[in-house]
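A single structure is presented below for examination.
This part shows chain A:
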Amino acid sequence: MITLTHFLVVSACIFCIGLYTVLSKKNAIMILVGIELMINAAILNFVAFGKYDKVSYGGQIFALFAIVLAAAAVAVGLALVLNVYRHYKTINPDEIKELKDK
Partner candidate 1 sequence: MPILSLLIFLPLLATAFILALPTRYKSSYKYIALAFTAVQFVLAGICYAHFDANKTGVQDLAGYQFVEQLPWIRLDLGSIGKLEIDYLIGIDGISMPLLLLSAFVMLMAIGASWNIQKSPKGYFALLMVLNMAVMGIFCALDFFLFYLFYEVMLLPLYFLIGIWGGARREYAAIKFFLYTLFGSVFMLLIIVGLYFSVVNPETGAHTFNMIYMMNPQNYLGDSIFAWDGYQEILGISARLVGFVVLFFAFAIKVPIVPLHTWLPDAHVEAPTPVSIILAGILLKIGGYGIIRICYSIFPDMAALSNWWLGLIGVISIIYGALNALAQKDLKRMIAYSSVSHMGFVLLGIASLTAEGISGAMFQMISHGFLSAALFFLVGVVYDRVHDRNIYSFRGLAQLMPKYTGYIAVAFFASLGLPGFSAFIGEAFVIIGSFNAASVGTGLPRWMALAGSIGILLSAAYLLWTLQRMFFGEIRLKGGESWVNELTDVNSREQLILFPTLALALLLGIMPSLAFSNLNASVLNLVSFIQQFI
Partner candidate 2 sequence: MDPVAHISPIYTALIAVVAPFIAFLYQAMAGKRDQSGTISLIGIVCSFISGGITWLAIWNHPIAYAEINWFTIGASTFKVGILLNNLSALMLLLVPTVALPVHIYSRAYMKGDPGIHRYWMYLSLFCFAMLGLVVMDSLLLMYIFWELVGFASYLLIGFWFTRETAVQANKKAFIVNRIGDLGFLVGLAIIFTQFKTLNLVDLFGETGLIYQSAVTNGQWVSPVNSMDQVWLTIAGLAFFLAAMAKSAQFPLHIWLPDAMEGPTSVSSLIHAATMVAAGVFLLATVFPLFNESALIFIAIIGTITAAAAACFALGQYDIKRILAFSTISQLGFMMVGIGIGTWDAALFHLVTHAFFKCLLFLSAGAIIHEMAHLKAHSQLDFDPQDLRNMGGLKKYMPKTFILMSIASLALAGFPLTSGYLSKDSIIISSFEWALSKGDFYLIIPVSLIIVSILTAFYIGRLIFKAFLGELRILDQVQDKLQGAPLHEASKTMLIPMMLLGLCCLFPLFSLNPVSYHDSWLMDGLLLDEYTFAPSHSAHLIIPLILLIGSVISWIIGWKWYVQHKYSLNSNSLALKAAFNQGYINELYQWVFVDGTLKIARFCYWFDRYIVDSLVAFIQFIVLSLSRLSVWIDKYIVDGIVNAVASVAYWTGNQVRLVQNGKLQTALYSVFLFVLLGLIYLIFF
């Protein structure tokens, strides 16, 4: 029997891996990948809970919206990352640090 807890544990793992990716990868695109992982973890949660919400289908619909929103965000994010690349010739976030407290 697959219980709710199974899903939650998996999603927690994915979420934390996503978080780790965001925090550690030295490439803006990989950070976006990490964000997508976190969103996927959330979506997994939604669908797992949504199983019990037959009346409003809230979970599944939220998941669908989330996928769409994430996709749009990625599109915009990538466009901006490319813009940075044009100016800096790198997308390593550690090297993009002109704006800081001086």
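The rule is short, and it goes like this: a residue touches a chain if its C-beta (ideal position, glycine included) is under 8 Å from a C-beta of that chain, and two chains touch if they have at least 3 such contacts; residues count from 1.
These made the cut because all candidates are chains of the complex that A comes from, given by their letters.
Note that this is a predicted model, so its numbers are computed, not measured.
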Chain touching chain A (counting every copy) in this complex, out of 1 or 2: 2
List of chain A residues in touch with candidate 2 within their complex: 19, 22-24, 31, 93-94, 96-101
